[in-house]
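Have a look at the structure below before the remarks.
Complex shown without one protein chain; remaining protein chains in place.
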Amino acid sequence: MNFLSIFVLVPALMMMGLYVSKTRKQIQFVTATGASILMILSGVITYMYLSERAAGNMAEMLFTADTVWYAPFNIHYSVGIDGISVAMLLLTSIIVFTGVFASWKIDPLPKEFFLWYCLLSIGVYGFFISTDMFTMFMYYEIALIPMYLLIGVWGSGRKEYGAMKLTLMLMGGSALLLVGILGIYYQSGATSMNILEIAKTTIPIQAQYYLFPLTFMGFGVLGAMFPFHTWSPDGHASAPTAVSMLHAGVLMKLGGYGCFRVAIYLMPQAAHEMSWIFLVLTGISVVYGAFSAIVQTDLKYINAYSSVSHCGLVLFAILMLNQTAMTGAILQMLSHGLMTALFFALIGMIYGRTHTRLITEMSGLMKVLPFLGVSYVIAGLASLGLPSLSGFVAEMTIFVGSFQETDTFHRVLTIVACTSIVITAVYILRVVGKILFGVIQDEHHKHLTDATWFERLSVVTLIIAIFALGSAPFWISNMIGESVLPVVTQLAK
Amino acid sequence: MQYTLLIVLLPLISFIFLGLMDSKLKPKVAGIIGTSVLGIITALSYTAAFEYFTMHKIAGVYERLIPLHIEWVRFTEFLHIDLGILLDPISIMMLVVITTVSFMVNLYSTSYMHGEKGFQRYFAFLSLFTFSMLGLVIATNIFQMYIFWELVGVSSYLLIGFYYTKPSAVAAAKKAFIVTRFADLGFLVGILFLSFYTKTFDFGILTSGNPNVFASTVGVSFMGLSVMSWAMGLIFIGGAGKSAMFPLQIWLPDAMEGPTPVSALIHAATMVVAGVYLVARLFPVYEVYAPDVLHGIAYIGAFTSLFAAVIACVQTDIKRVLAFSTISQIGFMMVGLGVSGYGAHEGLGYMASMFHLFTHAMFKALLFLGAGSVIHAVHSNEMKDMGGLRKYMPITNYTFLIACLAIAGIYPFSGFFSKDEILAATFEFSPYLGGVMSIIAGLTAFYMFRLYYSIFWGKGHKHAHDHTPHESPLAMSIPLIFLAVVTIFAGFIPFGHFVTSDLANYDIHLDMTVAVMSVSIAIFSIGIATLMYRKESKIPNIMGKTFSHLHKSASNRFYIDEVYIFITKKIIFKNISTPIAWFDKHIIDATMDGFAGVTQWTSVKIKGFQSGQVQQYAYIFLLGTLIIAALVLFV
Amino acid sequence: MAEQIIFYILAALIAVFSVLAVTSKQIIRSATYLLFVLLGTAGLYLLLGYHYLFAVQIAVYAGGVMVLFIFAILLTNRPGENVKAERKDRRIAAGITSVAGLAFCGHIIYWNVNKAYTLLVPAEQKVQDIGLKLMGTEKYQYLLPFEFISVLLLACIVGAIMIARKR
Amino acid sequence: MGDLFSNFLTGSVPIEAYLGVSLIMFFAGVYGFLSRKSLLMILVSIELMLNAADINFVVFNRYLYPGQMEGFFFTLFGIAIAACETAVAIAIIINIYRNLTSVEVGEIDEMKE
Partner (left out) sequence: MDYSSFLQMREEFSLLVVMVILLVYDIFATEKALKQFQTVALSLFTLHTLLNCVPREAFAVAGGMFQYVPMQTYIKTILNIGTLIVLLQAHKYLDEDANRVKRGEFYFLTLSTLLGMYFMISSGNFLMFFIGLETASIPMATLVAFDKYNKKAAEAGAKYILSAVFASSISVFGISLIYGSTGTLYFNDIATVFTGTPLQLMAFVFFSVGLFFKISLVPFHLWTPDVYEGSQTNITSYLSVISKGAAVFVLFTLLVKVFPKIISDWQPILYGLAVLSITVANVFAIRQQNLKRFLAFSSISQAGYILLAIISGTALGMASLVYFVLVYMFSNLAAFGVLSVIEQRTSKVQMNDYNGLYQTNPKLSFVMMLALFSLAGIPPFAGFFSKFFIFSAAAQQGFYVLVFIALLNTIISLYYYLLVIKAMFLNTNEQPIETITSDIPVKISLVFCTIGILFVGLVSTFYDQIAVFSFGM
C-alpha cells in the first residue's frame, strides 16, 4: 500500500460517507467533495510524475509498491504508474467528477446510485494503478458488476435487457481473460503475477499462440471489438447519464489499456504474428461502427456505435505495434473518453428535457437550448477530429503511426481506417443538423430551459479538457510516448 | 517580423472573446470589435508585405522567413507537427488578400447583417474563419496546413449554416463539410504517403529541391503507381475538394445558402482558392516528382472550368451564377498551375495563376458584395425578381459593372492581365487546351453580362411589392468602392516582381496575339449577351428550346448532384449503412442473443430429467455409474 | 463335495428368491422371499465358517429387520390389495440395465478377481477372538467403529422415533 | 454342528461362484429398486443390494485374505448399518403413508423439474 492506493481509498471513503448520509444535500456534499479530491489528486500525481521524470528517474514504473497478498499464488498487491496510467487517472478523475455533477439530481435512490458509482470508480482507478495481473483482473471485474444495477435501476428504455446483455458479454470477455492470465502466469514460469516481472521472462511461443488471442479478445470485448461489440449500443442506450459517461469514457478504455499492458507487452512474438487477425477485426470495427451509426435514430445508439468505431481505432493502433501508433492509441483513449463522456452527458441532459432520444422527434433545439446545443456541436466536432480539439491529435498520431508499417496490408487497412473520419462527419453532422438546427417541431420543446449550473459545470469541465488536450497535446503526448517505449522495446526483441 | 504572429492571433482572440460573450455583448459592440480587429490585422499585413518585398533579396531571390516555429506534437523521430509562420511571396500575398477581403466583408456585414439574430455569433465565426485561413496560408509545414485546412472547413460549415433554422442552409452546410471532408481524406492519406518517404512535413525541406529528401521514394510503388504520384495525387484531391474541382464541386453552389458576405469571403475570395494555394505551395514537388499529376491537374482544371461556365450560363439564382463562375475561375488557376514549369519563363503559368488568384479574389468579392447589396434591396436571389435596378442603386451598378468587365477580361481591368497570362501559358503548353480556355473565357464574359443585364437592366416592375429598392448604406458601399478601385488598378501591379515559381524576379510581357484574341472573344460574347439580355428578348427562350436538352442538363447542373444523392442516399445509406445496421442487429446481435436463447431452450428441453421420480433418479444414477466405469475401463 | 452341493442349493435358493422378491406382485410375499434370501445368506456364512456372522445375520435380519418390514406392511397395506402393476417400459428398461450391469460386473470380476486363493483351512472362529478384536485399539481391532456405530444407532433411533411418533 | 459342517469343507467351491451369487442378488436388488412401485418393495430391494455386498466381504475375507478379519467385521457392521437404514426408512415411509395414505413411489413426485 503506498499513496497510489489513495485513488482506491477515496472512493471507498466516499462510500462510507454515503452510507451514513441521510439527506440529498449530504449525499451531494460527499460525492462532490470526493470527486474534487480525486481531481486534485490526479493533478498532483501528474505533477509528481512529471517532476520525477524530469529529475531523471527513468524506471519503467514510478511510485511502485509491492505487498505480498496471496503468497502461494504469488499474488501481490503491487501498484505503480507510468505515463499511460497517469493519463488514464487524469481521464478517470475528470469523468468521475463530471459524472457526479451530471447526475446531481439523480432520482430515485440517490444514495444507492452513488454507492455503486463509487464502487465502479474504485474498479477503474484500481485497474489503472495495478501492475499485478490478479489485482488488475480483480479491479476489472469490480468495475463490471455495479454496471448491472446502475443500468438496471436507473436506466431507461430496455434497461433490463441492456444491463443483462452488457454484464454477461463483459463477463464472457473476462472469462477469456482469466484463462489468458492464468496461462500467462503459469507458462511464463514467473514467480510473480506482476506484469513487470513476467515481462522479463519469455512465454513459450506455442503458449503465446493461444494466450494472445485469449487475452486480446478478453480485453477486446470491453474495447467493443467487432464482433463482440453489441453490448455497447444496448448497454449505453439504457444506461443513466453518468454511467454511460463513465462506461464509455473510462471503462471501455480498460480494454485498450489491458490489450496494451497484457496482451502486447507480455506476448510480443505472438503479437507480431497474430496481429493481422485482430487488425482486420478492429479495422472492421472502425468502419463498421461508423457506418452503423449513420442509420441509427437514437442518439445514444449513434454515440455507442461511434464509440465502437473510435475504440476500434484504439485497438487498431495498438496492433500496429510501433511507438507512434501506440501513443496515438493512448491519446485516442483519452480523447474518446472525454468527448464521449461529453456526448453522453449532453444526451442525458437533452433527454432529461425532451424525454426522447430519437433524432426524428427533435429539431431546432439550438434555439431553446443554446448552451447544450453549442456544447453538442463542440462534442461533435471533437468527435470528427477537428484540430484543436482532442480527437484530431489522437487520430493523426494513429494514422501517422499506422502508416509507418510499410506493407500493403497495413497500408490498405490504414487507409480504410482513415475513411472513418469522413463517415464520422456524416453521422455527426446528420445528428447536429436534425436535432439542433431547423425549426422546433414539437410544441413542448419551445419551453425548455437551458442547462443548470451543475450541468454547466460538468459540461464546461469536459470541454475545457477536450480543448486542453487538443491544443496543447505535446506534454501529454511526450509523457505517453516515453511510456510506450518499454513495450516497443519488448516488441523489438 | 515577429508581429506577424499578431495577424493570426488577433482574430483568434476576437473569436474567443466574441464567442464566449455572445449575446452578452451588444450587437453593435461585437461588430465594432470584429471589424476593428480585422482593420488592425489588415494594416499589419500591409506593413508586413511592404517590409517583406522591400527587404534585401539574396541573389535576387526572396528569402523564406520563419519568424516563429514551435514543435506542437512529435509523432516519430522525424515527423512532428510544428506550428510556425512561414513568410514567402505567396503567403504574404495571401495575407494581403485575406485580410483585405475579410476586412471589407466585416465592414460590409456590420450593415448587411444588421438586425439579424446571432449577429455577435456571426462576427465570432468570421473571426474564426479569418484566423483559420490565415493560419493556413502561413503554415510552415503540410500538417499545419492540414490543421488549418480543417478549421477552415469548420468555419465554412458554421457560416454556411448560419441561418440554422433554414433546412436548406443546414443541408448545404452539411454537404459542404462532408464533401470537403471526403476530399481531405485524400489530402491526409497523401500527407501520410509523402511524409513517410520524405520523413518530413516541412515545406522548406520539401521544396528545397534537395533530391536526398525524395531519395527513398525512388522506385517505390504502391499498388501499381509510384508513391509520389499517389502522394501528390491524393494531396491534390484535398485541394480539389476545397477548390471545388470536378467532381467535388457540388458543395459550392449550395454553399450560397450562407449569408452573402460569407459567400464573398469564403466561397469566392479565400477558402476556395486554398486548393490552388496548396498546389502552388507544393509546386516544386509536383513539378519535379509528379509531373503526371500536375498535367492531370491542368486537365481537371480545364474541364471543371468549362463545365462550370456552361452551367453558369443558365442558372437563374444570381449567387449560383457567381458560384459557378468562381468554380470556373478556379479552374483557370488550376490550369495555370498545371501547365506551368519551374523557373523564370517556364514558371509563367504559376505566376499567372497566383496573379489571377489575387485579382479574382478582389473582383469576385466585389461581385458577391454587389450581389449582396442587390439581394439586400430586393430580398430575393432570383433573376426574375430583379431588373432595372441601375436607377435605384447606382454605386452597386457601377461597381458591379467594373467587376464584370474585369472577370470578362477587358483591358485594363485586372482580370484581363491575369487571365491573359494564364491563356498565354496554356497556349504554350498545348494549343488545344489554350483554345478551350479561350472559349471558356468567352463563356465567362457571356454569362457575366447575362447576369449584369438581368439585374440592372430591363424592366423594374417585378419588385414593386413593399418598398422601392434603394442604394445600400455607407458601410456596404465603401467596400464596394474600395474593391472596385482595386479591381481597376490591380492589373498594373508588376506581379512577376513579387510572386514567381522560383522566387526570382520575372517581368511580364503581354503576349499580344493572345491578348487581342481573348479581348475580342470577350467583347464578342458581351455583345451576344447584350443582344440577348439587355432588353426583354425572345432569343434566350428560343435558344433554350433549341438546345433544350443541353439547357435542361445545364440547369440541373448536369445531374451531378443527383449522382451524389444517388451515391449517398442509395449506395451509402441504403446499400451500406442500412444493411450493416441490419447485419449488426440480426446477425451479430442475434448470435449473441442466440447463445442465451439456446441455453434457455436447452433448459426447457432437458427439464424432463428432473422428473421427480426417485426411481428415474436412481436409474440415471446407475447408468452414470456404469458408463463411467465402462469409460474408465475400456477407453 | 457336500459343501459344494450345499453351496449350489443355497446359491440357487438365493438367486431364485432374490428374483422372486423383486418381481412378486404381493408385497407380503415379497418380504417373505426376502426372508428366504437372508436366511440363505446366513447359510452361506455358515458354509464359509463364520458362525458368529450366521447368528448375527439371523438375529438382526430375520429377527429385527423382517419384523419391521412386516409391521410396516401391515400398517400400510390394506388387506387383499395388490400393488398396482409397474409400468412395463420401466420394467424393461430396469431389466435391461440390470442385466447389462450384471454382465459388465460379472465380466470384470470373473476375469480379474484373484483366484489364487489357498483354501481352505477350516477356520474356527472363536467368539473370544471376535470379542477381543472388537474391544481392541490396535490395527485390525475394532473398538472405535464399535463405539462409533452406537452413535449411529442412537441417532437412528432418535430420528426414527421423531419421525414416527405423533407429535 | 460346527464339526459337522467343517467336515464338508473339503471340496472347493470356486470364489467366482460366491461372487456370482452376490452379483445376482445385487442386480436383482437394482432391478427391484428401479422398477417396483411400492416404497416398501424398494426397501426390500435395497436389503438385497446391501446383503450382496456383505457376502462379498465375507467371501473375499475367507478365500483371499484369511489372515485378518476385516471383511468379517465389515459385514458385521454392515448388517447393523443396514438395520439402521431400514429402521429410518420404514419410519419415513410410514410418515409418507400418514401424509399421502399411500406408499407408492409414483405418488412422491410433487417436486420436479
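To keep things simple, chains are lettered A, B, C and D as they appear, and every chain counts its residues starting from 1.
Criterion: a contact is a pair of C-beta atoms (placed from the backbone, for glycine too) under 8 Å apart; a residue touches a chain by one contact, two chains touch by 3 or more.
The structure presented is a predicted model; accordingly, all values stated were derived computationally and were not measured.
**Student:** Which displayed chains make contact with the chain that has been left out?
**Tutor:** So, spelled out: the chain left out of view touches A, B, C, D.
**Student:** Using the touch definition up top, pick the residue from A:42, A:78, A:130 or A:167 that touches the left-out chain.
**Tutor:** Reading the full complex, the residue touching the unseen chain is A:167.
**Student:** From the list A:3, A:69, A:351 or A:454, pick the residue that touches the absent chain.
**Tutor:** Of all options in A:3, A:69, A:351 or A:454, contact with the hidden chain holds for A:69.
**Student:** Suppose we count only contacts with the excluded chain; which residues of chain B make the list?
**Tutor:** Touching the missing chain: residues 596, 599-600, 602-604, 606-607, 609-610, 612, 614, 616-618, 620-625, 628-629, 631-633.
**Student:** If you put the missing chain back, which residues of chain C would it touch?
**Tutor:** Within chain C, the residues that touch the unshown chain are 105, 108-109, 111-114, 135-145, 148-149, 151-152, 154-156, 158-160, 162-163, 167.
**Student:** Mind pulling the chain D residues that touch the left-out chain?
**Tutor:** Those residues of chain D that touch the unshown chain are 26, 29, 33, 39, 42-43, 46, 49-50, 52-54, 56-57, 59-61, 64-65, 68, 70-71, 73-74, 77-78, 81, 84-85, 88-89, 91-93, 95-96, 98-100, 108, 110-112.
The rule we apply is simple: only the chains that are shown with their structure count from here on.
**Student:** Count the touching C-beta pairs: is A-B or C-D ahead?
**Tutor:** C-D
**Student:** If you average the Cα atoms of chain A and of chain D to get two centres, how far apart are those centres in Å?
**Tutor:** 67
**Student:** Averaging only over C-alpha atoms, locate the centres of chain C and chain D and give their separation in whole Å.
**Tutor:** Between these chains, centre-to-centre, one finds 4 Å.
**Student:** What whole-number Å value describes the gap between the mean CA coordinates of chain B and chain C?
**Tutor:** Once rounded, the distance between the two centres reads 102 Å.
**Student:** Enumerate the residues of chain A that touch no fewer than two other chains.
**Tutor:** In chain A, no residue touches two or more other chains.
**Student:** Which residues does chain D have that touch at least 2 chains other than itself?
**Tutor:** Counting only residues that touch two or more other chains, chain D contributes 30, 34-35.
**Student:** Show me the residue ranges of chain B that touch chain A in the complex, using the header's touch definition.
**Tutor:** The contact residues of chain B facing chain A are 71-76, 79, 81, 143, 146-148, 150-151, 154, 157, 161, 164-165, 167, 170-171, 173-174, 177-178, 181-182, 184-185, 188-189, 192-193, 195-196, 222-223, 572-573, 576-578, 580-581, 584, 588-589, 591-593, 596.
**Student:** Could you pull out which chain D residues touch chain B in their complex?
**Tutor:** Interface residues on the chain D side: 30, 33-35, 42, 105-106, 108-113.
**Student:** Considering the complex alone, what residue numbers of chain C touch chain B?
**Tutor:** 90, 93-94, 97, 100-101, 104, 108
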